[in-house]
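Note that this complex is displayed minus one protein chain, with the remaining chains in position.
Right after this comes subunit A.
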Amino acid sequence: MTPELGQLALILALLLALAQGVLPLLGAWRGNGALMAVARPAAAGQAVFVALAFGVLSWAFLHFDFSVRYVADNSNLALPWYYRLAAVWGAHEGSLLLWIFILNLWTVALAALSHKLPDVFVARVLGVLGLIAVGFIAFILFTSNPFERLLPMPPDGGDLNPVLQDPGMTFHPPVLYMGYVGFSVAFAFSIAALLGGELEQAWVRWARPWTNVAWGFLSAGIVAGSWWAYAELGWGGWWFWDPVENASFMPWLVGAALIHAQAVTEKRGALRAWTILLSIFAFSLSLLGTFLVRSGVLTSVHAFASDPKRGLFILCFLAVVVGGSLLLYALRAPKVAGGKPFGVVSRETAILIGNLMLTVAAAMVLLGTLFPLLGDALNLGKISVGPPYFGFLFTLLMIPIVLLLPFGPYLRWGEKGGLPPLKNVAVRAGIAALACAIAAAFTTGWALKAIAGTAAAVWCCVGTLLYVLKRWREMPAGRRYPAEMAGMLLAHFGVGVFLAGVLLTEALSVERDVRMAPGQVQTIGGYDFRFDGVHVADGPNWQGDQGTVTVMRDDREIAVMHPQKRTYTRGQVQTESAIDAGVTRDLYVALGEPMDRNDPEGAWALRLYHKPFVRWIWAGGLLMMLGGFFSAADKRFRLRREATEKLPASAQESHA
């Protein structure tokens, strides 16, 4: 009975979403206040019913209701409760339910925090979000119903895919979806602005904090995914340029461009049309990401069994969203280039170059990701595009950004002639980068990537710190670092940390697959790894072999590591790597396979890795995430009404 309640709740949510999507937009068009007022209650009601459906599914998982097909497929009696809860979004149907649930969270937050905005505008934004919700709830109900019954009811269920049984995986999808779905808010703002013809700066200021938060979540989600791949897939890589990873990376790139373009539009009025276009792209790429992951059209290490009908639905949805919004854009986008003019050496120019590089990078990733589909359609054969394509082009495209990054805060809006301070910065950061690069050259034995990484990281970090110092000296206490600026500085510093992590790891990692008999010692990166054999270990829903590897340096014991090879209840095999984490290096051990199946106590194939500075990659990503959150918290964004009133001239023009 209960699962049907969930189904019913979803149907009611669909009806409310229809009301939320259609009536307020009509009201805004006709100037009917009553219809516009439907938006908030409809959004709240929809959120209640979706939450109910989500709760019902979670309840079914927690209480082993195997009469629900989705529950039976993805959990069993032996699965611990926390993974049963995570299993709610462990496969297709539930993850879509999570998607829509998060969309509702965003919508409700927006409805609650938007009382200071004009009613017409709010009605349009919530209406657009309602339409998106209609699409997704219909998708769930018609193609991927999580409450479908399975009769007769099996005594025990299947299993949650073992690679998903990991703490990293429990929070990776929700956080990633917070980011994906968050871009729908920026998208709704842009569409509302196009519909209302409000192409002045005001709406951009309202949209900015939402975009920043969404981008922050997306950064966190990608970091979590990368870390999970590192720890769980068992071969110690942190990024594979895999289609599914690219799917989350493209909206991130466009989102990064978007938050910078929004700043220009808000402060200077320039690049308005571009900002709107970017928010359409960011959301479309989020949808494309969902499509790529869920349709299985591309070969991916993350791909799961899938259903072509679903892919078709998302593809149609995507066509409607992209086509519709681009049509609207073509009809309503500002025809005349607006905003204040800017000189060649100005913050606008720097941001524009950065934007260009980020969007071209996103286009490049899109081309590489979809190229196999293209090749298939043109009958070129079965093609895949190797990771070096992405690595090579992405590095080239990011060089200008890295070079410009320290100057960003020093450059002034619009003005010409800010050269002298820039020279100072360039000289100081340049000397620091050069000195550290030379030091790196001698300590790493002229590893080119390590030298480049050190130089680039020091260049970014020192450049950013110099600006921190300048503010500290020149501004009175309390006004030194407004949240918006603090966020920017944190994120830019994060870029430096990230660069150091990536290039040093790439240059200095030692990865060795070896055959080891118990007692044997291998020396890697100055550490002695002693293999102490394998014995049997059991978990709640798996049996496994657990190896013991003792790591020593200069005869001092550093770590005792326990990599595992697990066999889950349904026979799926899963490698659990053992990682000894550190600030300057990770030690990584994974069990390969026994050399002789009949003698698991004997010799094994092992992966032994020494990965210097690998944590810095994720630390950099987390700093960028913090940057997004900090910026969004700026007081300026909260004093909206007052701020609008102080700009009567421009604001009124827009409403005229």
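Following the convention adopted for this analysis, contacts are C-beta pairs under 8 Å (C-beta built on N, C-alpha and C of every residue); 3 or more make two chains touch, one makes a residue touch a chain; residues count from 1.
Basically, contacts and distances are computed from a predicted model.
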item: UniProt protein name of the chain not shown, from "Energy-coupling factor transporter transmembrane protein EcfT", "Sarcosine oxidase subunit alpha", "Cytochrome c-type biogenesis protein CcmE" or "Thioredoxin reductase"; value: "Cytochrome c-type biogenesis protein CcmE"
item: Touch criterion as defined above, residue of A:G45, A:P118, A:G158 or A:P482 at the omitted chain; value: A:G158
item: Residue among A:L77, A:M153, A:V320 or A:I383 touching the omitted chain; value: A:I383
item: Missing-partner contacts on subunit A, residue numbers; value: 73, 92, 158, 161, 163, 234, 296-297, 299, 301-307, 360, 364, 367-368, 371-372, 376, 381-389, 392-393, 396, 513-515, 571-575, 592-593, 595, 605, 607
